[in-house]
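Just one protein chain is left out here, and the rest sit where they should.
Moving on, here comes chain A:
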Amino acid sequence: MDPMIRLILAQGMLGLNNGVFYAMLSLGLAVIFGLLNVVNFAHGALYMLGAFLALILYSYAGAWVGLDALHIGFWPALIIAPLLVACFGMLIERFMLRRLYKLDPIYSLLLTFGVTLVLQGLFINFFNASGTPYPGMPESLRGVVNLGFMMFPKYRLFVIIFSIVVCFVVWYMIERTRIGSRLRAGTENPELVKAFGINVPLMVMLTFGFGTGLAGLAGVLAAPIYSVSPLMGANLIIVIFAVVVIGGMGSIAGAVVTGFSLGLVEGITKVFYAPAANTVIFLLMVIILLVRPNGLFGRQG
């Protein structure tokens, strides 16, 4: 195989691996924005929380309850951590955000920004700002697979496939099922949906929990790849917002497709001019906003 193509494919795979996190995080953000009209700035911090919960479950939880040998591993964490993050998200919605719906959206943005700072502060205080490696990667996902053009870590391949499945399931649920049609209807006319006998406040709380749970899930998936650090979400959230803006605020398909694509673009840019890789996303954002102010998949508003 031509070495150049090989290099592009290899960087593409690594880029796709970042794209996974862009897609999953912007997906949750899009779900929340679409239904609640809330720009959840805390999304990065909740992703970080998911990663930390996985770390805590493995390295600390056992010792806390006096069972030093107990390490709650990756697979249970993949379920437990997102659920805990979702519960935390629902508490934020129920006791804080709900009071702000009648105000300008800037208030909920500021509130979630505040939540971010508090969470980051707490974790820096207890775990310090430098990263901690997650030791709980499952045995079955260690090692590499030969993709023909490169040796690729098995775990990363798992993450890519798993995330594509999750994104598809979420998209399908929202666009094709009865629950999804209620969510979409609730976005359009919450008052009437309530008048049909649907408990809209409960639906909103569960949706917020679901969106934040997705952030937690992404955090668990990220833990074995990146080191777990209080600022891991802060570094990502800016890119995520770019993804959401490019995809079109509130568009589920837009968030997913743009997330994966921008990961790819970023990866492939590294082949040609590595220093531009971090900027290319924002350059694209500027161009797309100029041409299509509602984003690639946004409804013309």
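In the analysis below, a residue touches a chain if its C-beta (ideal position, glycine included) is under 8 Å from a C-beta of that chain, and two chains touch if they have at least 3 such contacts; residues count from 1.
As a convention for this text, contacts and distances are computed from a predicted model.
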- Query: UniProt protein name for the omitted subunit, picking from "ABC transporter domain-containing protein", "Cytochrome c-type biogenesis protein CcmE", "Sulfate adenylyltransferase subunit 2" or "Xanthine dehydrogenase family protein molybdopterin-binding subunit"?
  - Reply: "ABC transporter domain-containing protein"
- Item | Given A:N37, A:S130, A:N189 or A:N278, the one touching the chain that is not displayed | A:N189
- Message: Of the residues A:I198, A:V265 or A:L289, I need the one that contacts the missing chain.
- Response: A:I198
- Task: With the missing chain put back, which residues of chain A would touch it? List them for me.
- Result: 178, 181-182, 184-185, 187-189, 191-200
